[in-house]
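With one protein chain withheld, the remaining protein chains of the complex are depicted in position.
Right after this comes subunit A.
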């Protein structure tokens, strides 16, 4: 009936005139009971549907929850499933492209963090990022694992690697293991062929792949005497040593300064060819509150006989409250990897009165180094092969680049330049964290490269003449105009869950971003959380368990 009246009214309207009868018809429509019934149904349905949608967002009956990072919500300061990009000083406020109106944020300093709050537990998180990146070589996304108070560790997935994206080398792909292999000349017919005959005299770049072929130092022989490291180190460290026809003998002393909450046990893992050889766990001193009471020096001797020849990894899994006061080892080749926290600074003198504040000298193969301090007493000028690295800002890593960083060995040789193998780093006041892609030795004689011809490709890797390139689980980003879109997926494990067990902490990393002129523009972050969809059989099982 109502539709018929509407149809007739529209016919009248087309004629351009509305008579009294027609107006009466319109009035009839507006006052007809059918319309009120529809309106009332809408009044009830809208809240019911919205609430149903909210329930679906919470329970994700279909097994998927898709959320976009909202630039608008940033401005309104509304709660979000995807938190704001932090810290605020490293990204700009939302900006809009004048032509397209597209909103984005400028990523100026790295790393940046964001949290994803999961309304319920999910099994998989896929992060899709749309961004513009004119010059940064590497971008990766990490998901924090474990307790951040113990160690700042993340599971990283690559988002972009311009070296691979721009490579013109021929590609081999091992589908079974999802490993790709790039070679300039066709030396190998398959990836397996390469694994069976890894050439020792050729440089292999590795990216996002766990490739640690056994390293043998042909000229190695055990030496009498012990290596004593009296530099105080703070927190987690990873060391490498070499063993052949000798026992592993490591004696170390530590103290717990109890500045942070929680227990500070000492855990030491010995690894060989990715296999655990020995695991030692030593209990906390019993102080779990930030009392500031320093424990007495405690020492432990770790000995292991009949070990096969090769490189051994010694991992000190300790919190930042634990200071390694000294290491005394029978091994004469002994290096620390990537991160070194030289802790003998003025700030800790009150808690550890016998701390030796003398300058520390370390020797490294790194050609790019970052240094950071968090105390006023740690502000200083670090000397690196006669060059100065000035620390004048607290908590902000300062970078040093060797003049040879962007020059490959062959290019340096062609230009008649000698690229130094070892850099001497002198830290006058300590209390400094050093970050690099390389190894540090405490004496020139104890340095060795446990990776040999395997070069881990990171933003801190200097220009290198590679012969092969091995990578896995990497798909180059899709391009649309100046915008790139890429995704990274993580299987969520219990140790990924932070803050109440429902939050995932992500880190976006583009090391060296401060050294390039162009910012990265972040246009969109979409997070898809997945779990098994709802099923009635699951519901039945749930009730059966009650």
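We take it that a contact is a pair of C-beta atoms (placed from the backbone, for glycine too) under 8 Å apart; a residue touches a chain by one contact, two chains touch by 3 or more; residues count from 1.
Following the convention adopted for this analysis, contacts and distances are computed from a predicted model.
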Omitted chain, identified by the protein name its UniProt record gives, among "Rod shape-determining protein MreD", "Aspartyl/glutamyl-tRNA(Asn/Gln) amidotransferase subunit B", "Osmoprotectant transport system ATP-binding protein" or "2TM domain-containing protein": "2TM domain-containing protein"
Options A:60, A:81, A:112 or A:250, residue touching the unrepresented chain: A:81
Residue of A:47, A:101 or A:481 touching the missing chain in the full complex: A:47
Hidden partner interface residues of subunit A, rising order: 27, 30-31, 33, 36, 39-40, 43-44, 46-47, 50-51, 54, 57-58, 76, 78-81, 117, 119
